[in-house]
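The complex appears here without one of its protein chains, the remainder shown in place.
In this document, chain identifiers A and B correspond to the written order of the chains, with residue numbering beginning at 1 in each.
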Amino acid sequence: MSPVFYFLAALTVAGGLAAVLLRNLVHCALAVTVSFAGLALLFLSLDAQFAGFAQILIYIGAVAILVVFAILLTRGAELPGGAIFSRTWIAGLVIAAGVFALLGWAVIESARALPTYAAAPTVSVHDIGLALVGRYVLPLEIVALLLTSATIGAVIVAMHEKEPSR
Amino acid sequence: MTPLAAYLMVAALVFAIGLAGALTRRNAILVLIGIELMLNAANLNLVAFWRYGPHPEALTGMIFAIFSIAVAAAEAAVGLGLVISIYRHARTTDLDQMNRMKG
Partner (left out) sequence: MARTLDQIFILFKDWIVSFLPSSLQPVAGVILGVIGILAVFPTLFALTTVFERKGLARMQNRLGPNRVGPFGFLQPIADGIKALTKEDVVPFSADNFVHFLAPLVLVVAVFMGFAILPVGRNMQLVDMDAGLLFFFAMGASTEISIFMAGWSSRNKYSLLGAMRAVAQMISYEIPLLLSSIAVVMITGSLSLPKIVAAQAGYTGIWPHWYVFTPWGFGAFLMFAVAAMAETNRTPFDLPEGESELVAGYFTEYSGFKFALFFLGEYLGMFSISGIAVTLFLGGWAAPFSFLTWVPSWIWFFAKVMTAIFVFIWVRGTLPRVRQDQLMNFAWKFVLPYTLLVLFVTALWRFMGEGWERWVVCSAILIVAYVIMGRLQMSRRKFAPRSYRYAE
């Protein structure tokens, strides 16, 4: 593996760890943005140009911004006084460690069966576009429907309700 | 370690970090961030399998990842909308304090 891969992997994992461990919520959001950027670069290192740029556009440009907006709207930018981890954090940590152990074991056990080398695929954006409106047109339409309904739903959920008179 | 296995290990690590964040943090927004990390790890798996799989020209893994990015965006919007509306109701985003069914 190239040093670039190790650097990107370290960036991604460090961003994720910081996002989970930091105390200040805005710092967490910025750290997770670093992690998203690292993942986008990993996509690029996998020759998935389109997916990498889409990742930057949607995760850094939209999801991270949504998260910081939500943090500021819920007064999360103020430092929490008490504990930041829930009462049952040990159980959560054990479950996460168990899941990682299981996944890692599965990857290492099957590493011999995995393909070692593949020539870089030469797919252009043109091919992706053709696939999206050809073979995958039904999922595309369903995603369009889902996004529309999600937008409307999010607006309705977050809309100011009329305060009942007390 | 083969390249594919290395990518899979990174994805597993990010997934575990996201899961730990979602399960242990008190703040609802942090739980959502953890879920986003888990989704991203799954995307990395899909793209890695697409890249090293036998038929990259079929584009299956890549298209799946693109759809998953789109769905994750919708999920984030709705999830954060819910967090904001809960905050408006209960004046907190602490999940340990949201233990009543009564509003």
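In this section, contacts are C-beta pairs under 8 Å (C-beta built on N, C-alpha and C of every residue); 3 or more make two chains touch, one makes a residue touch a chain.
The structure displayed is predicted, hence computed values, not measured ones.
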Query - Touching partners, among the displayed chains, of the absent chain - result: A
Query - Among A:50, A:85, A:100 or A:136, residue touching the chain not depicted - result: A:50
Query raised in the report: Of A:20, A:46 or A:64, which one is in contact with the hidden chain?
Result: A:64
Requested in this report: Quickly run down the residues of subunit A that touch the omitted chain.
Outcome: 26-27, 30, 33, 49-50, 53-54, 56-57, 60-62, 64-65, 68-69, 72, 77, 124-126, 129
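The criterion applied here is as follows: only the chains that are shown with their structure count from here on.
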Query - For subunit A paired with subunit B, centre-to-centre distance based on mean C-alpha positions, whole Å - result: 5
Report task. Mind listing the subunit B positions that touch subunit A in their complex? Result -> 1-10, 12-27, 29-30, 32-34, 36-37, 40, 43-44, 47-48, 50-54, 56-57, 59, 62-63, 65-67, 69-78, 80-85, 87-88, 93, 95-96
**Report entry** Partner subunit B, residues of subunit A touching it in the complex
**Finding:** 1, 5, 9, 12-13, 16-17, 19-20, 25, 28-29, 32, 35-36, 39, 42-43, 46-48, 50-51, 54-55, 58-59, 62-63, 66-67, 69-71, 73-76, 80, 83-89, 91-93, 95-97, 99-100, 103-104, 107-108, 111, 114-118, 121, 123, 127-128, 131-132, 136, 139-140, 143, 146-147, 150-151, 153-155, 157-158, 161
